[in-house]
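I'd like to ask some things about the structure below.
Left out: one protein chain. Kept in place: all the others.
Labels run A and B following the written order; every chain starts at residue 1.
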Amino acid sequence: MTARAGRRDTLPGFGLTMGLTLTWLSIIILIPLAGLFLKTFELSLAEFVGIVTSRRTLNALKISFGLAFAAALVNLVMGGIVVWALVRYRFPGRRLFDAIVDIPFALPTAVAGIALTSLFARNGWLGAPLAELGIKVAFTPLGIFMAMVFIGIPFVVRTVQPVLIDLDPEIEEAAASLGADRWQTIRRVILPSLVPALLTGFALAFARAVGEYGSVIFIAGNLPNVSEIAPLLIVIRLAEFRYADATAIAVVMLVAAFLVILVVNRLQHWAQTRIPVH
Amino acid sequence: MSESAIQFYPERATARSEPWLARAIIIGLTMLFLTVFVVLPLAIVFVQAFSHGAGAYFAALTEPESLSAIRLTLAVAAISVGLNLMFGLIAAWAIAKFEFRGKSVLVTLIDLPFSVSPVIAGLVFVLLFGAQGTLGPWLQRHDIQILFAVPGIALATTFVTFPFVSRALIPLMQEQGTLEEEAALSLGASGLQTFFRVTLPNIKWGVLYGVLLCNARAMGEFGAVSVVSGHIRGETNTMPLLVEILYNEYQFVAAFAVASLLALLALVTLVAKTVLERHLDQGRQTRDD
Partner (left out) sequence: MTIELANITKRFGAFAALDGVDLTVADGELLALLGPSGSGKTTLLRIIAGLDWPDGGTVAFDGENALARGAGERQVGFVFQHYALFRHMSVFENVAFGMRVQPRAIRKDEAGIHARVKELLDLVQLDWLADRYPGQLSGGQRQRIALARALATAPRILLLDEPFGALDAKVRKELRRWLRALHQEINVTSVFVTHDQEEALEVANRVVVMDKGRIEQVGTPGEIYDEPATAFVHGFIGESIVLPVNVAEGRVWIGDQPLNIAAPNVGGPSKLYVRRHDLRVGSESVGLRGAVRHVRAFGAIQRADIAVRTGGGETVIEIDTPRDQPLRAGETVELHPRRYRIFAD
């Protein structure tokens, strides 16, 4: 890579720092990931398809992707509500609630895992009253869903927050003075302005939940075909020294992650090309 | 009616507010949601850790196994934070201060570990260094232990924390432009002098911010480390791994005691992050003036 022609770079060190950057990136990230893909080439296509479409793998992928999608949807809606309250309203404890939105980022996943499990266990603070209602959370797919909601909380809130803060108040006033009621203004003017950020947050929460391991495995129950997530199946296959199986599942998940990155990049591009009005 | 006009129509004080009922529901849902999903999980860690009193709590923390896990966690964090700090500074210089083709691809590649499941981050090193792995036989012949040892744990941790420092620095350094560096160079400073005397002081809060987040993730990483550690008690168990083992052995007090240290780390990180964000905002404002 060379610095773009037409602009003389006045600062030194481009060659050196770029060289070191590419080398280090290759050693830590690119070569290991490439190794993963190379490993799958040791499998024939039939073998690969066989592994990926085996009942247990398919179920694990379905559980991971399906529940991650559902959890990301909840985070989309609840994140929208939370960010609206944090940005638009003043209420007691607002700053504290704003700060703790980042807890799921900061709390180690194993800690979150055991905390959520004892919270939702049958004798837990929330698990007990829910059990009275006949709802079992811990050690069921519902538990996986709860853990995925937990780790996805910051994504929608933190991607939408700056956009909502910067939203021009005149836009809403214009809608109001043109006769729109508050709900019409929100639906037709505010929400469309937030759509790229909302979708980005959704995609990021989804990607995180699909790959999540630590906070899920404690509460999941880990029953094959019922509450066994794909990352756990990778770990199990590794423990059984079935590297090929582990690799095949990992490749499916990686491809999904790349697709999400692609979607997020397109969304960011879309948001930026909506040229500002002033 | 003149003086009291406003009191007749309080809900119309501005065109940008919702009816009070909608406001109350939105605030109520926010508080409920964050309490259930964030406050309670955090609280239960400390309640469980102290459920048998402070004595049991501290006894659990001073077990040799706990102490060894704490030492290992600190060592691993020091290694990966150090490596990523160096990389982050170098990469941010190349990316933020120069224009070149493929920049956005490079940034996407650096951010890649954020999108990769931690289990996969561990797996790639098992495939590389494991007994059946690409480099496994060679390593065995030369008696080099990477997997199930500190180097493997440090590598996996470096992988998952790879983007933190550079991600904190690139936008900050791009905002600052290259004028000050050009001025320093024109005054006869060398490249390194320019970096250490001009660039670094300008980005010090950003560096701290990146290191802080990098460190929090490094100490708390579970999935990737779990795959490469081998779970050798007293040797390759980091704190999060020890939490898992203790929990699975029904030693709840001990598990939550170790977990409480990690939760405390998370809280301290968040407070420090808030303080640093204030510094970064101030820096931005003074530049705007």
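As a convention for this text, contacts are C-beta pairs under 8 Å (C-beta built on N, C-alpha and C of every residue); 3 or more make two chains touch, one makes a residue touch a chain.
This is a predicted model, so every value here is computed, not measured.
Visitor: For the chain left out of this view, which of A:122, A:188, A:242 or A:269 touches it?
Guide: A:188
Visitor: Would you mind spotting which of A:176, A:203, A:235 or A:254 touches the chain that isn't drawn?
Guide: A:176
Visitor: Hey, which chain A residues sit against the chain that's not shown?
Guide: 168, 170-171, 173-181, 184, 188-189, 192-193, 195, 274-278
Here is the rule we go by: only the chains that are shown with their structure count from here on.
Visitor: Averaging only over C-alpha atoms, locate the centres of chain A and chain B and give their separation in whole Å.
Guide: Computed from C-alpha means, the inter-chain centre distance equals 16 Å.
Visitor: Name, in rising order, each residue of chain B that touches chain A in their complex.
Guide: Listed in rising order, the residues are 15-19, 23, 26-27, 29-31, 33-34, 36-42, 44-45, 48, 87, 90-91, 93-95, 97-102, 104, 106, 108-113, 115-120, 123-128, 130, 132, 134, 155, 158-159, 162, 178, 181-182, 185, 191, 194-195, 216, 219-223, 226-227, 239-241, 243-244, 247, 252, 255-256, 259, 262-263, 265-267, 269-270, 273-274.
Visitor: Per the contact definition, I'd like the list of chain A residues that touch chain B in the complex.
Guide: So the residues of chain A in touch with chain B come to 1-4, 7, 9-14, 17-18, 20-21, 24-25, 28-33, 35-36, 39, 78, 81-82, 84-86, 88-89, 91, 93, 97, 99-104, 106-116, 118-119, 124-126, 146, 149-150, 153, 169, 172-173, 176-177, 182, 207, 210-214, 218, 231-232, 234-235, 238, 241, 243, 246-247, 250, 253-254, 257-258, 260-261, 265.
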